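My questions all concern the structure below.
The complex is shown incomplete by one protein chain, all other protein chains being positioned as in the whole.
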Amino acid sequence: MSQVNRIKGGLIDPATEITFTFNGKAMQGHPGDTLASALLANGQRLVGRSFKYHRPRGIFTAGSEEPNALVELRKGATQEPNTRATVTELFDGLEARSQNHRGSLEFDLMAVTDLLSPFLSAGFYYKTFMWPRAFWEKLYEPAIRASAGLGRLSMEEDPDRYDKGYLHCDLLVIGAGPAGLMAARTAARAGARVILADEDFVMGGRLNAETLEVDGKPGSDWAVGVVAELAAMANVRLMPRSTVYGAYDHGVYGVLERCTDHLATSGGKPRQVLWRVYARHAVLAAGATERPVAFGNNDRPGVMLAGAVRAYANRWGVAPGRRVAVFTNNDDGWRTAADLVAKGIEVPAVIDTRDAPAVCDVPGARHVRGAAVMDTRGRKGLRQITLTDGQMIDADCLAVSGGWNPNLHLTCHQRGRPEWRDDLAAFVPGRELPPGMVVAGAANGAMTLAAALREGCAVAETLGYADKSDLPRAEDEPRDCAPVWHVPQSRARAWLDLQNDVTVKDVKQAHQEGFRAVEHLKRYTTLGMATDQGKTANIPALAIMAECTGRTIPETGTTIFRPPYTPVPIGALAGRARGRAFRPYRLTPSHRWAEAHGATFVEVGNWLRAQWFARDGEQGWRDSVDREVLMTRGSVGICDVTTLGKIDIQGRDAGEFLNRVYCNGFATLAVGKVRYGLMLREDGIAYDDGTTARMGENHYVMTTTTANAVTVFRRLEFARQCLWPDLDVHLISTTDGWAQFAVAGPNARKLLRKVVDTEHDLSNEAFPFMGCGEVTVCGGMPARLFRISFSGELAYEVAVPARFGNAMMGVLMEAGREFDAVPYGTEALGVMRIEKGHAAGNELNGQTTAHNLGMGRMVSRKKDCIGNVLSQRPEMLRDDAVKLVGLRPVDRATGLISGSHFIGQGDAATMENDQGWMSSVAYSPSLEHSIGLGFLKRGDARMGEILRAVSPVHGREMEVEVVSAHFIDPDGERLRG
Amino acid sequence: MAEYTLQAEPPLAGAEMEIAGVRLWAPADLALVSLALPLGGEDAALMAIRAAYGAGLPEIGRSVVADDGTRLVRLSADLAFALFTHATPDAEHVVADRLNGAVYTTDQTDVWVALALSGPNTRRALERICPIDLHRQVFAVDHAARTVMEHLGVLILRTGEDDYLLLSASSSAKSFLHAVEVSLTNVNQT
Amino acid sequence: MIINHPLLGPRDAAEFVYLGDAALIDRPDWQAAEAAEAFHAYGYLRDNPAGAHQELWYHEQGDRSWLVVTRDTVSHEITQVELARDVARARGRSR
Partner (left out) sequence: MRYSAFKILREGLTGNKGWTPVWRDPDPKPEYDIVIIGGGGHGLATAYYLAKEFGLRNIAVLEKGWIGSGNVGRNTTIIRSNYMLPGNEPFYEMSLKLWEGLEQDFNYNAMVSQRSILNLFHSDAQRDAFVRRANAMFLAGADAELADADQLRAELPFLDFDNARFPIKGGLFQRRGGTVRHDAVAWGYARGAGSRGVDIIQNCEVTGFDIENGKCRGVETTRGAIRARKVAVCVAGSSGRVMALAGMRLPIESHVLQAFVTEGLKPVLPGVITFGAGHFYVSQSDKGGLVFGGDIDGYNSYAQRGNLPVVEDVAEGGMAIMPMIGRARLLRSWGGIMDMSMDGSPFIDRTHIDGLYFNGGWCYGGFKATPASGLCYAHLLAKDAPHPVATEMRLDRFARGHLIDEKGMGNQPNLH
């Protein structure tokens, strides 16, 4: 029998045995166990090591507040560090390992740090490790890092899947203990849409850990009945294994549901689901957390919270020790003694700090009045305790109760500050709760069962959910508490934060050094910064600081809590948005054609665009791109340009509207014509450019850059609704609706002539440069034709409904076969626009003005338009402003470097001598050398000058000549031809 | 007879599956035309719509099915969509002709793709991606809303007790289908 | 956060895009004598109150309406939501 500490009873299934391993050793447990209860059942007391001193640590609590029992769960890529054994549901085949030790758990070499503890007091590292300077990164810090940290990540991709979701309800009940169950039942019976969430896998809260009765039956049975009733109601959603971890603005709650963590594998299902719950109201019924008392060597395995000790006995049928002494300052500690004795566990003594009569009869136990535990013995597990009166008592478990703190964490997630209640010696929720939230039960300071049931019902009623049924019967158990925070007689170190090894002495030293504000205390000593966020440690430490300063606890301060209530995996917060599903893909209409024709694709925002189309025998991307450029300029090329934003603009005032949003004039644009437009931001910086075509009297089609399609639309809507609300203008995006292709090159017209239906005249006279119109192609297919050119060639853009786009690409290529037409990708597009001197994203980078771009004269001063006034600020129009120029290497064989800076010949390469930068470069197959665009101070006046383009990050520099940005066809003869 | 012909290849053509008891398919030949009401000409526009369809525009966030089966969806004060079955790429002309210039029309057929879902588990699956409350008291049959699902803008319509029509941008059709499909898979118990 | 859209009811703020102070509606007259100063103040200076703040939100993943939301910048409480177009008209932008 391996389960040496297993006793009868509890909410487990003793008939079914589960096997698991801890540090490789096989152990047994039962369904219903947590890893902690099973470890205790198997007599495993030592489960981990503390953060700083590597002291032996045992299980301390029975819930999510656990500071000690952190394990690495599972193996391989699913290895999960820092998992609290106390909330890990046992499953067959579970593998757990202790963490943060060098060597074995039993013989941790790092435990030597404990011997050095006098020199490692609070904040010691701020005072040393400073000499010699270089040693910090090389010696001290690596050593500190290696010994710090707790568990290990697998360093492999998390193989599990996660999902998210949205839920809506009238009432979210947080916690399924007595108060939560009553609130949920009351509201549900009144017809409300209720969600009841609990972090535990069994609903009932403390009812499952206590021997208290409700309506004359065991509390856990009563809870089963209520849960069954709720489960049968269509307006109720029960969410066990679900932690409400954050209360966000306007009634949005973050909830983590653990779907498969209790199974050996997730089986392809989402491991966890992150729910955003939208709740009109919420009842926080999260119960209370017991707090310890600090005394000498109170950190040994076997020293546990009293409520946890009886939870293990009552709920899990486990005796945490054979001889369990109880140390309490309140009535509730006595319940542990009574319950243990009733289970046949020996309780040698109940040590009560109060000099008061016994709260209840505990057969076999000595009642030590007005005393305290001041020290303990037992290197890797408790053996003996020493009392302040000098008595020594043998015990292998000490159940400690210092009173209970309401779990008010979520009330602090917005602006709430807890308030102190002297009668409870605890903080309770403050008055400023998250809107829509009410608090009930122990979380609200209603510490007895009857009170919790009453409050749960009452809060639901105050929210307007009335239910006429009677309150269940239960008693108000005794809860008197006389606060004792630490035992001053202790000479040995007394722990407050068990995980981070913060002791009473550390708090006193922080006080001595002036770190007296609560936040200073926490930051200086690391108190409350561990994985449990000080759930058991903060209040006692605060009390000791109050003692040092001679002030009351509320005068000293309070600790507030931030989300999450308990830690949430990053994988769950990311949900499905990872890997290739991080963001949606947008595909162009001819994507399939491109895939079939050797395209390499590139991410452009969310779009995938064909970057180039490799042909057999080409040695690298440059071969393909050079060919695409040369063949386009030599005959004809075709490029899918669907990604450019398209906005359909209609209305009687559409022309006037365009005139106000573009800096150049649009009032005179005729039907059937296209115009290039430059848009400024209101601050006068160039924002976006594109063309707008007038398709009809009141109908325009605007194109934007791919990158700005969404934000231009947004800005236009702003102008339409907020600036000029009474213009008759209507905007709708048609970006995805039209497959649009650039057909460029001297044979472009001939090619299109074969595709466009014959009734449409494409002659230069009938359809000149910057003409546009609605046409039909391929025998009646509606299409739009624009004679515009980005490449500088005779070019058109032809658009067909997107669902015909893939076919259209094929048709254009087929029609172009006789001209040796080529498809070209974004690289060739980029080369040709640089050859032509067109600004693109690298030039329109949000920092340049029309003045910088050489388009200053486009900014009309005769009309109001966005950006007009601020574009005229004095320093934006400086004579020595940078201007867009072309650059070519003096040594034509040299490749220019985009991002290099211009420095005068003979000048040092310093920021003072910086004269501008190279914004775009390309190899021009037409000119057979590298070319660039750049911004140069007074550049327009410096044609022919030789400068240095330096790129120290590459360790290179080269001489460049300033030339016109229009490398190809500067007079624009080709595009008008 | 023209030398070349163009075949339609809607991005989700033929998509159809059943997961978690929910049928998911891409309706064929669904045409979509936007109707923008001219500023100051709203009354005339509404009358023209009523005359053409025998049904007035519903209130914002609602849809109505006209006599000829066209579903008119009111998206905002001055914008509605007409959804109807129509195979050829002239949907905008068809609508514009019926409305006699009282409304600004734009063809949106190819801007969007549609997915229909049907089956009792649909709402549970949509809970995973749809921020809108789909409870029948809140989002009843014929309700419509534009929202965001898995980073995609979606227009969701409730067409029956357990029937929904989802529309999203055609360029991201595959990601859209993936999002809906994964939602169904994730609520599938088997 | 949840924005109670005047036409559509409560929607998650994640459907919206934020711009800033609703004073951005009050675009100055470009021909006024002090236009440069007025545009500088319009473009760059903000009240930035700790308290009630009228601000512009755009329902990008929704009906594409711009809203003027009155929200407390300390508590985040929203007390009023209006269509920006109505606000703009009320502020005399009907030109």
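Here are a few things to note about the model shown:
A, B and C are the chain letters, set down in written order, and residue numbers restart from 1 in every chain.
By our rule, contacts are C-beta pairs under 8 Å (C-beta built on N, C-alpha and C of every residue); 3 or more make two chains touch, one makes a residue touch a chain.
Here the structure is a predicted model, which is why all the values come from computation and not from measurement.
Contacts of the undisplayed chain with the visible chains, over the whole complex, involve A, C.
The chain omitted from view is touched by exactly one of A:393, A:574 or A:671, namely A:574. Within chain A, the residues in touch with the undisplayed chain are 51, 78-82, 118-119, 121, 124-131, 133, 136-137, 141, 144-146, 148-158, 160, 162, 164, 246, 248-249, 252, 254, 274, 276, 413-415, 505, 509, 512-515, 517, 519-520, 523-524, 526, 529-531, 533, 562-564, 567-571, 573-575, 577-583, 585, 602-604, 681-685, 687, 841-842, 845-847, 870, 873-877, 897-901, 909-911, 913-914, 917-920, 950-954. Contact residues of chain C toward the unshown chain are 1, 12-14, 18-21, 37, 40-41, 43-50, 53, 55, 71, 73-76.
Definition applied: only the chains that are shown with their structure count from here on.
Two chain pairs are in question, A-C and A-B; the one with more C-beta pairs in contact is A-B. Averaged Cα coordinates give chain A a centre that lies 28 Å from the centre of chain C.
In chain C, 12, 60, 64-65 are the positions where the chain touches two or more neighbouring chains simultaneously. Shared interface positions of chain B, defined as residues touching 2 or more other chains, are 79, 131.
Chain contact summary for the complex, chain C toward chain B: residues 7-9, 11-12, 14-15, 60-65.
Remark: chain A residues 161, 163-168, 193, 269-270, 273, 276, 278, 576-577, 581, 583-588, 592, 606-607, 642, 648, 650-652, 698-699, 726-730, 732-738, 754-755, 757, 777-782, 800-808, 811, 814-815 touch chain B in the complex. Residues 60-61, 75-77, 79, 131, 145-148, 153 of chain B are the ones touching chain C in the complex.
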